[in-house]
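The next block holds one structure in the form of structure tokens; read it before the comments.
The other protein chains are all here in position, but one chain of the complex has been omitted.
Letters A and B mark the chains in the order given here, with residues in each chain numbered from 1 onward.
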Amino acid sequence: MTNYETLLSVENLSVGVSDKRKINTVIDNISFEVKKGEIIGIVGESGSGKTMTALSVIGLLPPSVKILSGKVNFHGKNLLTIEDKEFRRLRGSEISMVFQDSMTSFNPLLTIGAQVEEMLRLHSKYEKEEYKALTIEALAEVGLSKPQEIYQKYPHQLSGGMRQRAMIAMAMITRPKLVIADEPTTALDVTTQSKILGLLKKMNEKHGTSIILISHDLRVIQSICDRAIVMKDGKIVEAGPTQELFSDPENEYTKKLLAAIPVPFSKNSIMSNDIQNEIFIRNLERSGNTLKKDIPDPAEQKNRQDDILMIKNLNVFYSENGKRLLGKRSRKQVIHNMTFSVKQGETLGIVGESGSGKSTLAKAIVGLNKEIEGIININDGATEGLVSFLSKPQMVFQDPYGSLNPTKKIGWILEEPLKLQTKLKKKERLAKVNEIIREVGLSTEHLKRYPSQLSGGQRQRVAIAASLIVNPKLVILDEPVSSLDVTIQAQILRLLKDLQKKYNLTYVFISHDLNVIFQICDRVCVIYQGEIVEMKEAKELFFRPDHEYTKELLKSAMLISKNCCHI
Amino acid sequence: MKYTLKKLATLIVSLLITSVLTFTAFQIIPGDSALNALGMDATKEQLERYREEMGLNKSLPIRYINWLKGALKGDFGYSTQYQMQMKAGTLIKERLIVTIWLAVMSFLLIVVISIPLGIFSAGKKNGILDSFITLITQFFMSVPPFFLGMLITLIFGIILKWFTPGSYINPWENFGQFLRFMIFPAIAVAVPKIAMTVKFLRSSLLREMELDYVRTAKSKGMTKTRILIRHILKNALIPVVTFLAMMLADILAGAILVEQVFNLPGLGRLLVSSIANRDYAVVQAIILYIVSVVIIINFLVDLIYQWIDPRVKRD
Partner (left out) sequence: MKKMVKIKGKTYHLNYILGLVITSLVLLIVIIGFFYTPYDPNTMNAALKNSPPSLMHPLGTDNFGRDILSRVMVGAGTTYVIAVSIVLIGAFFGTVVGALTGYFGGWLDEVIMRFNDVLTAIPSILLALVFVSIFGPGTYNIIFALGILFVPSYARVIRSEFIVLRERDFVNNAKLMGAGSLRIMFIHILPNTRNVLIPALLIGFNNAVLAEAGLSYLGLGVQPPQASLGRMLSEAQSYLLDSPWYALAPGLMIILTVLGFSLISGGMGND
């Protein structure tokens, strides 16, 4: 329902951070408009300036950040120059914001009801009883069942999805003209994500509220936005109606972002496999990624005959770190009676949402979690010896910030496994370290640095190097690219693929991100609540899923088209 | 309920452990208490009789139980540092009032002064005034309370003559005079603690201000003052409550030292003289009292915690 009246217009906005004497430009001369009733998406990777743009509009820039030039016109007023008092009046009543992390964005000591109601109390005058009634109504409107109970509850007592709904209720209760949503779904499960986006869309349709939706995830933008703006390094590189932007991008950067998602699944796709294949291959070629070899090499086929990992009737438990004094340890069973095997040289993907048990499984395979029943058989032919030494399975962790010891130099981190597992002398160790750091695409310069001096992508390369330096045959990767920007993801995946080929490695690749799984895995295994639900060749799974849960996952992960969402 | 019961159990166990430790500690002291009490000239029969009467010949656990039974009634045996046969319990009761008053007055001073000062200094963050305030608080934390007591005596007593040093008067004789005198030792005890509390409150407030929910509150259009009062203050004060409870132990320690400076007839001075005179019955009793009070107050604070912080699980 678009009315062609302009609600917000940003003109030549530039914003900078003062760093010692210099000014670093964070937003560089951007201009865009938001019309009444419209949903606009701002998409970009971290550092693109999208959050700063949002904060500039609502006037919440941190004190170190200064407006350098430009105007932000809202309803005829320039928000950058109006008085504080008036801006405060606008905030909450005409413009409100929904934040990413709903747990920390609520005051932990006040009830949900009190905080949502506060919005009303600040901007309107009602009778005492009316406040509560209106608040409960607002909570119901966002799809929270038993709103009277929610009213009394504290933020930590709600689930992530419920809290996010409450935040939306809080932002909408005063019927503002504009709502800014900054990564509102990033912290949520894929299935919850689509529900929240649907909710936002419903609010827009019902009340005519304009929305600025900010995200790094293109699929989120594509799902509900009318128009989209792509930002990079503080500038707008491309803008336009979402459909056009996504199906026919002009700018190189936009193309790169899109290509990092290989398959433009559409919900109503009853397209035949061949057509999907074609689209897929075309996209790959466009982005220059040739990650998958469609026709398996016969020589490699032979290598794949042997099972390197065999899991049989595996049960894995997890207990709270021994707190109870009197032996009553709460032990949960996370993995139930699992059986599967992995062949040498292949990449097995393990897909599941958070809570499915995939990390616990990973830890059990490498031996970090010893509370298991059943069989884990690793047949990697590890032999002792000076020259050819093979090691137990290694693991690459998700968070490159947490998986490297912040107080040690990179060189030390890489040398440590050699110190512990081999009998090599110092010179030989250093030689190996130098060798492996180059293998992962970094230089010996990096060896002298500390993890905090490297970027996320670089750190993950180091993590990969650390796990490979002891020549394992089997590597478990637990969400290794999930916290990286989309363009960096593609680089790391390519690195993994190259290394696999070179050293004949076997990967068990865990992720919740189906698109990443699709890019790199030969076979895929879907886990739900600790059990294998389905296990197939990757393409088979994606195009011809059998199990209901798999279908659900695929549906949620797909680019959600405009007409699909139900709350 | 479960939370309360659990804390109650911890309380009782702690108290028991304390009593056992206190009792046992003084049993390993070399030396014969009979000899101590009766002197070197006592005959063997006299010493034996003393031991019989005092129950010193019984085994350790039995002696402990006897002692504990007495302690719960307030009877700690006889003090040995004075000529007259005084019951340790009586001595302590006399001195208790002074120390309690000192502690209470100090605590009140701390609470009343630190909270506004803490809020004020948090508001002035990053100003030159802020550095100055930090300097002042660090300074006062560096002053030993007994030295401060001496300075107060020097400046307010001797130079300014606002009070006469040494003119302590019992509360039941002249309550007004008592208070007017006690305020000075109370200040000596309180000042370093005020500095610590201001620093702690300030950092607690500043930490809260950085949190996300403050940003949410701003986005709702609230004024800074409203945010401070309705949101930040309550959250920031919670850790301060535990801090103040811990402070109690410090106040008692400070009291012990300050009593010495101002010559107050309180538990602190009694403790010191008892140690010097090896009057172990009294030492045991005082230690037991003070430690128990601290443990009980910590327990009460734990209880209160579950009402002020909803995140603490109460089943």
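The rule we apply is simple: a contact is a pair of C-beta atoms (placed from the backbone, for glycine too) under 8 Å apart; a residue touches a chain by one contact, two chains touch by 3 or more.
This is a predicted model, so every value here is computed, not measured.
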Contact residue for the chain not shown (choose from B:Val104, B:Leu151 or B:Ile304): B:Leu151
Residue in contact with the excluded chain [from B:Asn66, B:Gln177, B:Gln260 or B:Gln306]: B:Gln260
Chain not shown: contacting residue from B:Leu91, B:Leu205 or B:Ile290: B:Ile290
Which residue of B:Ile113, B:Leu233, B:Ala249 or B:Leu303 touches the chain not shown here: B:Ala249
Residue among B:Val143, B:Ile169 or B:Leu233 that touches the chain left out of view: B:Val143
Interface with the unshown chain - residue positions in chain A: 321-323, 325, 363, 366-368, 392, 394-395, 397-399, 402-408, 416-417, 420-421, 463, 466-467, 470
Contact set of chain B toward the excluded chain (per top definition): 10, 13-14, 17-18, 22, 25-26, 28-29, 126, 128, 130-131, 134-135, 138-139, 141-144, 146-147, 150-151, 153-154, 158, 165, 246, 249-250, 252-253, 256-257, 260-261, 271-272, 274-276, 278, 280, 283, 287, 290-291, 294-295, 298
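The rule is simple: only the chains that are shown with their structure count from here on.
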CA centroid of chain A to CA centroid of chain B, Å: 52
Partner chain B, residues of chain A touching it in the complex: 58, 60, 88-93, 96-97, 99, 101, 104-110, 118-119, 122-123, 154, 156, 170
Contact set on chain B toward chain A in their complex: 211-213, 215-223, 231, 234-235, 238, 309-311
